[in-house]
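The complex appears here minus one protein chain, its other protein chains still in place.
Chain nomenclature is as follows: A, B and C, assigned in order of appearance, with residue numbering initiated at 1 for each chain independently.
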Amino acid sequence: MKLPMMGVINLIHETEQMGTLTAGRCLATVPFGGRYRLIDFVLSSMVNSGIAKVAVFAHTKFRSLMDHLGSGGNWDLHRKQSGLFVLPPAMEDMTEFGKGDLYQFYRHRDYFVRSPLEYVVIARSHMVCNLDFARVLAEHRDRNLDVTVVCKSWPLARTGLARKVKTDADGRIVEMQDHFGRLASDVVSMEMYLLRKELLIDLVETTLAQGKDHFVRDAIMSRLGELNVGACMHDGFLGVVNTIPAFYRHNMELLDPDVWNELFFRPGPIYTKVKDEPPTRYRSGSAVVNSLVANGCEIEGTVEGSILFRGVKVRKGAAVRGSIVMQNGVIGENGALENCILDKEVEIRPQQQLRGTADVPYLAVKRNVI
Amino acid sequence: MKLPMMGVINLIHETEQMGTLTAGRCLATVPFGGRYRLIDFVLSSMVNSGIAKVAVFAHTKFRSLMDHLGSGGNWDLHRKQSGLFVLPPAMEDMTEFGKGDLYQFYRHRDYFVRSPLEYVVIARSHMVCNLDFARVLAEHRDRNLDVTVVCKSWPLARTGLARKVKTDADGRIVEMQDHFGRLASDVVSMEMYLLRKELLIDLVETTLAQGKDHFVRDAIMSRLGELNVGACMHDGFLGVVNTIPAFYRHNMELLDPDVWNELFFRPGPIYTKVKDEPPTRYRSGSAVVNSLVANGCEIEGTVEGSILFRGVKVRKGAAVRGSIVMQNGVIGENGALENCILDKEVEIRPQQQLRGTADVPYLAVKRNVI
Amino acid sequence: MRRNECIAMLLAGGEGRRLGVLTKDLAKPAVHFGGKYRIIDFTLSNCVNSGIETVGVLTQYQPLVLNQYLGIGSPWGLDRREGGMHVLPPYVRQKGGVWYKGTANAIYQNIGFIERYDPEYVLIISGDHIYKMDYDMLLSAHKSNRADATIAVIPVPWAEASRFGVMSVDEEGRIVEFAEKPKQPTSNLASMGVYMFSWPVLREALIQDEADSQSANDFGKNVIPKLLREGARLYSYRFEGYWKDVGTIDSLWEANMDLLEDEASLNLNDRERRIYSVSPNRPAQYVAPGASVRSSLINEGCVVEGNVNRSVLFYGVKVGKGSLVEDSVLMPGAVVGKDARVIRAIVGEGAVVGDGCQVGAFDSEEIAVVGSGDTVPDARPLLEAKPI
Partner (left out) sequence: MRRNECIAMLLAGGEGRRLGVLTKDLAKPAVHFGGKYRIIDFTLSNCVNSGIETVGVLTQYQPLVLNQYLGIGSPWGLDRREGGMHVLPPYVRQKGGVWYKGTANAIYQNIGFIERYDPEYVLIISGDHIYKMDYDMLLSAHKSNRADATIAVIPVPWAEASRFGVMSVDEEGRIVEFAEKPKQPTSNLASMGVYMFSWPVLREALIQDEADSQSANDFGKNVIPKLLREGARLYSYRFEGYWKDVGTIDSLWEANMDLLEDEASLNLNDRERRIYSVSPNRPAQYVAPGASVRSSLINEGCVVEGNVNRSVLFYGVKVGKGSLVEDSVLMPGAVVGKDARVIRAIVGEGAVVGDGCQVGAFDSEEIAVVGSGDTVPDARPLLEAKPI
């Protein structure tokens, strides 16, 4: 069913400490889980929830984003009347780049104004989850909230950077702090904000007029007193993928069959760009255990506790352990990797041995020969 | 038939003096001829010639470009293996914006290297013509040229800015100067350069290595001695639309039925984004002569020697003469326009009278109420 | 996830025999209308504008042009990864295939198609009518009435009621009586041939109807009356707005003329609910010096050098110098030469009216028709002798 809601995936000033993983791409297109890009999760969630119109507010390094999203056909968003819009930032004035996201919201306000849809959900690209926004909207209406923030109770040690949230007994958010704040709370914000379109436009214009330009900090956090802002709790899997340790850890969590079964299938499937790779070929010497392997790989060696993206080749005698090897990586004969992250198209020479730790994995830059 | 050639439409530093017509859009998406954008002409020519892969090297203000081109389906370029690529500039380093186009060619060299096609034609967006590139390629091969430049013999007073070209008896280009140069020649360059892909890559790398970064000036013009550069003459209509007088004049030339019949139909049709406007409605008081009218207009007044884009309303008693009214313009009751250019969605109040001259038309900025 | 709550089955098999030379090689839904459209554009656009994205189009008569026109559904945004538009011709099994026996049989034969989408509701519509309707409002009424079937109705003049399926309804809109083309109508509420069914009810009704060898397998004649007899919850949904069956030359001409009213009751310019169609990719229309155009609808690609009044010109029409086109419909690519007269006429696709000819007349009762592709040869010598 169609929801009366449009989606915004806001890539403007996404908080990240991803090192060279975001050297040539934006955070939204960092590869994840063997065949996906980070943005696939929130985008598929929106589509599966019945959101038929999604805008991606692009900011920097978005060539990979355009290539990945194309016309949105892979997410069934290639539509006549609505669909997927990648909105690049206004380019004429370079000084605008430094400004906060509200400024770009204002530049893109036509996108909101022209649509008859009543609600907007604004999300980020780096929250890896599978979520039904129809449920969030139902809760938003039932609880009569001004703004609903999707949150997760997450007492674990956190490797990603997430805002912390404090709620009262009714689930109303009474305090919210950036990731570096001292607020002691087990609840983190998933950076998904659902509100009426009219309220959003009002917040954008009022806040900018007050000389402030940051959506969450200036329009939401500073108005927790006046607005009725509620937390809607997400029970399922969450990965906050904006640091290298978080990237490593949340990829490895996919090796838990429960996580695999939930994240990729429930409530709906995760879509990504179709690549037309053949099935993966296990040759006679292959020894693969406890691993996720995408299509198009050719494996003659050993793979343990690892994630292989599309088209990876593991040659004879090579061993890949606790590692993430992105698209078209090649591990030469008798090479050995342990706790490594290889960006796309990295070639490991025969006999080469590389080793990092789970906390500080060895990270190889795209298209390197090592 | 497929040509073994890829197309590049180079929007980097296009020469233009278009005033507010390019305030919120790039030159490529300036509206033209009632329902087109400038880029439609060269893009349709490429497609009709059998070029199945076209890259648009975008530079600034290209949101309108992305909206217009979409996935290329309207030009039948929405393909599995090839098709249309809009390549935004590398955004990470702002200083790169000022650099010449060769720098961006270099950044996009993967696009060339990965393709098996043998030839490249590099064009600009603002040459309004209908051209068969298959014929240009045939001539390029027959004459054994290194570089073929499509040229036009054009002794008329020129309103657009075009490079001048001098050829010898064999049609080889012996001199080429920028539009402000003093070269006395009736021949202008249409800024379409056809050459082998290998030669292009060589020119890009060599010229950049020599510390120069401008494709035409540094890679072509300064090598007229060493390379065999030939002019291939275009016999059909040409509009060089990069100044306001040229914009006005070349639009008005479409009112000549011979031009209309040639430019829009021969050798192939010109494609543009489909808009689903209903047929134009002429009401009882309408008096329209010598005009081009796109769909979706509603006309109750007088229109003479003018061009109406889609969805224009001319109210009772209003008169539009010698004017260009872009999409969704409204001329209120008894309003009068003479020699005006109204950008998109301009509303002229009832009784309002505006008047420019053919040389210096009155130009109204987008979404104004006057 | 993303279930197809409601899918539409569009009956597009009409032959349109009464449209004569205009439907020579054309199914009725493919007949041109309104300067730009084909009749089927209206129902397809209604579906899309109502949020229905899975549409089965049932074809049979002369489907070639229609199939080519429908293509993969992209002009209507129905080229979807899931759902979208599917053309469903009669299916040939090993022992052979036959045309659909009736409207109900056509749906019956495609039960397998419908079940693939597992809908809760199925909308049955026909590609023969011109109207703009929000089927989502029909569905809402259907749900709030907890109806088994809901029939869209429109009041028609009493004199014409006997041409339709008419029904009597109670104060809540529930149908208490239904008569297909009654000689003595007791109501002027006519069925528009637009049915919203709860799928389990329809499925069962179709199976029973197919098993009944006496049935003509028609919704109006058999399925609806039987459901009513059995006490099913049948409701009417009253439609306010323009609705026209364009099954004859006269009604096709009239419906085109209706569009020319200064305040036409069928609004083609409403941008919220556009009518989509295949774009023929023509340049802006050109109105020459010396031409005049009044009270007309003119499409892209036309060249007008003569006089056009109260007429509808499809794309690529040419009207030569000195000619008069009045109260007429000129189908795509029709050419009117110089000094010709086309009055109260429909000129078919690609037809040519030669220099100096006259087609139709102001005082004629009948609408003159030039068949698609036909040529009315030049009449200049005659006219020079005896100008009209």
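We adopt the following convention: contacts are C-beta pairs under 8 Å (C-beta built on N, C-alpha and C of every residue); 3 or more make two chains touch, one makes a residue touch a chain.
All figures in this text were calculated on a predicted structure; none of them were measured in a lab.
**Student:** Given that one chain is not shown, what are the shown chains it touches?
**Tutor:** A, B, C
**Student:** If I consider the whole complex, including the chain that's not displayed, which of C:Gly14, C:Pro90, C:Pro119 or C:Gly173 touches that chain?
**Tutor:** Touching the chain that is not displayed is residue C:Pro90.
**Student:** From the list B:Gly171, B:Pro245 or B:Gly268, which touches the chain that is not on show?
**Tutor:** Only one listed residue reaches the unshown chain, and that is B:Gly268.
**Student:** Please pick, from A:Gly34, A:Gly239 or A:Gly329, the residue that touches the omitted chain in the full complex.
**Tutor:** Checking each option in A:Gly34, A:Gly239 or A:Gly329, the one touching the absent chain turns out to be A:Gly34.
**Student:** Going by the touch rule given at the top, which residues of subunit A touch the chain that is not shown?
**Tutor:** 33-35, 73, 255, 257, 260, 264-265, 269-272, 274, 276, 278-296, 298, 303, 307-308
**Student:** Applying the definition given at the start, please give the residues of subunit C touching the unseen chain.
**Tutor:** 60-61, 63-64, 67-68, 71-74, 79, 81, 84, 86, 89-92, 94, 96-99, 112-113, 116
**Student:** In terms of residues, what is the contact footprint of the unshown chain on subunit B?
**Tutor:** Residues 1-2, 47-48, 50, 73-74, 76, 78-81, 116, 267-269 of subunit B touch the chain absent from view.
Please note the rule applied: only the chains that are shown with their structure count from here on.
**Student:** Point out which chain occupies the most central position, where each centre is the mean of Cα atoms.
**Tutor:** B
**Student:** If you average the CA atoms of subunit A and of subunit C, how many Å lie between those two points?
**Tutor:** Measuring from centre to centre gives 47 Å for this pair.
**Student:** Residue numbers in subunit C touching 2 or more other chains?
**Tutor:** Within subunit C, the residues that touch at least two other chains are 74, 276.
**Student:** Can you tell me which residues of subunit B touch two or more of the remaining chains?
**Tutor:** 73
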